[in-house]
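Input: a single structure, listed below in structure tokens.
For this depiction, one protein chain was excluded, whereas all remaining protein chains were kept in their positions.
The block that comes next holds chain A.
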Amino acid sequence: MLVMKNINKTFQTGNIQTHALNNFNLTVNEGDFVSVTGPSGSGKTTFLNIAGLLETYTNGEFTLDGKDVGQLNDNGRSRMRNEKIGFVFQGFNLIPDLNLFDNVDVPLRYRGFDAKERRRRIEENLERVGLASRMKHLPSQLSGGQQQRVAIARALATEPRFLLADEPTGNLDSQMAQGVMTLLEEINQQGTTIIMVTHDLELAMRAIRTIQVRDGRVSELDVVAEKASA
């Protein structure tokens, strides 16, 4: 469960203060699929960075899986990212010098799994995204959609409680975007909580809940019940 209460994030540039998040409140339950939309500069990415422990917040309360995030030091945040959160980035963020197998291996090594366990997880997750046969290929030898699938496999390999996706289809054509979206839905149905930032309203509406961020706060909620009754 992810709970944010009155989260504020202020950036200071010289004498100018920018309030990226302003009393931001959100609760994401276990198994949710939440899409986050909003105009550019509304605070979507700042929210995602804070939710993913990539950035600290100025004040407020934030608990993730029952833990007070504000109490964690840098190492604790790294460990929590590795153990509980999986990331899917708009630009895939694969390591170009490593093949698919090694790319998925990276977070598993940080976790300290032994070689046998790592191999099992890598093969299982590449199989899950349909790329097991290409595990020795480099990212540059794959299409954008395939690269994003590898990024999803990497995110899932650590068996995270939360999958945070930042414009996961932003660099893909519509057909590939549909494929990635279907994969995310499958993952959600298997129990992983997903928070997805997107500009694409059509894709956003495929989530269980959609929230809109405007001026650094949640301005609107569409809940699963409404979607189900529509």
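Here, contacts are C-beta pairs under 8 Å (C-beta built on N, C-alpha and C of every residue); 3 or more make two chains touch, one makes a residue touch a chain; residues count from 1.
Note that in this section contacts and distances are computed from a predicted model.
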| item | value |
| --- | --- |
| The complex's invisible chain, by UniProt name, from "MutL protein", "Carbon monoxide dehydrogenase", "Ger(X)C family spore germination protein" or "FtsX-like permease family protein" | "FtsX-like permease family protein" |
| Residue of A:45, A:125, A:146 or A:169 touching the missing chain in the full complex | A:45 |
| Candidate in contact with the missing chain, chosen from A:37, A:125 or A:158 | A:158 |
| Touch criterion as defined above, residue of A:66, A:112 or A:191 at the omitted chain | A:112 |
| On chain A, residues whose C-beta touches the chain left out of the figure | 45, 48-49, 52-55, 74-75, 78-79, 81-83, 86-87, 89-91, 93, 95-99, 102, 105-107, 109-112, 138, 154-155, 158, 166 |
